[in-house]
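These notes are about the structure you will find just below.
Only a single protein chain was left out; the remaining protein chains are all shown in position.
Let's look at subunit A:
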Amino acid sequence: MAVDTSQSVAKAAGAHSARGRGRRTDKHPGRLRHALATHWYAWSMIAPVVIVIGVIIGYPLVRGVYLSLTDANEANVERTIGVNHIPATYEFVGLDNYKAVLTDSVFWDRLGWTLVWTVVCVALSFGLGLVLANMLNRKIKGRGFYRMALILPWAVPAFVSVFTWRLLFNERNGLFNKLLQGGGIDAIGWLNDPTWAKVSVIAVNVWLGVPFMLVAVLGGLQSIPGELYEAAEMDGASAWQRFRHITMPGLRPVASTVILLSAIWTFNMFPVIFLLTRGGPGDSTEILVTYAYRLSFVNSPRDYAASAAWGVVILLLLSVIAVVYRRALKKQGDQW
């Protein structure tokens, strides 16, 4: 609903501004000149973003793709040691790095866990956000207080939160294990046991992600007209039916956007994994990005080419996911 109106409004505005500018241009302007005269307002407004993204993402991207086709590593890239400048000696090796990545079982293991991690995290945080938002959207005492409390994790920088969780999860002295021991239960190696480490990183990420989902869903709920619910109630629809047939469809525009974005963010969620477990124990919580980071910044010698190849593969995977997802939504009649 919102999508339609906003688009028609925007179209009207576009047509208007085009006409307005058109009148002032020469009668037979060159095509480029005409385009410039018509669109320079818009272009100058987007220019800073295009330039910044173009330089800071465009260049590194091209360079990253190029690096992924070479055998660059710490030992053969251009570098300066003292006063000596050593030129780069790495060579073009074609698709070797990609072959290496795709035939490596490490990649497929990490991919499997990354997908599990993404799906579980997004599903849990969206589900919890949905439930809590529906509760907060009712008339209830202390709503403002609950809302403030539930969004609070968002206000704390993620690395501080993650650090706090590490304190709580600490195997020997952490609060959780002390409480368990108080109840006569053996301590759990939260971050030292592969399975528990996975549970822990997911729990922390969900804890971090719920506030965003909650706020987004709450906003979506408030944009659904109350009359729809009144009409449904008059017709005798049950609470579940109202949720199923009014709330869910009404939330679709919000839900589809936040699910896609949060899937992309979770897939690339570097800080949580890196700061909580550094990918360990062993490599049990390592996702694709943390592994790529490890290749170029932690391991020795630093393997820039392999890291870049991993990066390109990650990007391609995400693009495929995004395109498939948008397709699926479009088939169901979604705009955009």
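Simple rule for what comes next: a contact is a pair of C-beta atoms (placed from the backbone, for glycine too) under 8 Å apart; a residue touches a chain by one contact, two chains touch by 3 or more; residues count from 1.
The rule is short, and it goes like this: contacts and distances are computed from a predicted model.
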Options "Serine protease", "Ferredoxin", "Lactate utilization protein C" or "Carbohydrate ABC transporter permease": UniProt name of the undisplayed chain: "Carbohydrate ABC transporter permease"
Omitted-chain contact residue, chosen from A:124, A:258 or A:329: A:258
Listed residues A:93, A:246 or A:322, member touching the removed chain: A:322
Contact with the hidden chain (one of A:90, A:113 or A:207): A:207
Absent-chain interface as seen on subunit A, which is shown: 2-3, 6, 9-18, 20, 35, 38-39, 41-43, 45-46, 48-50, 52-53, 55-57, 59-61, 63-64, 67, 128, 132, 135-136, 138-142, 145-146, 148-161, 163-165, 167-168, 170, 173-175, 178-179, 182, 207, 210-211, 215-216, 218-220, 222-223, 230, 233, 253-254, 257-258, 261, 264-265, 268, 270-271, 274-275, 288-289, 292-293, 295-297, 304, 307-308, 310-312, 314-315, 318-319, 322, 336
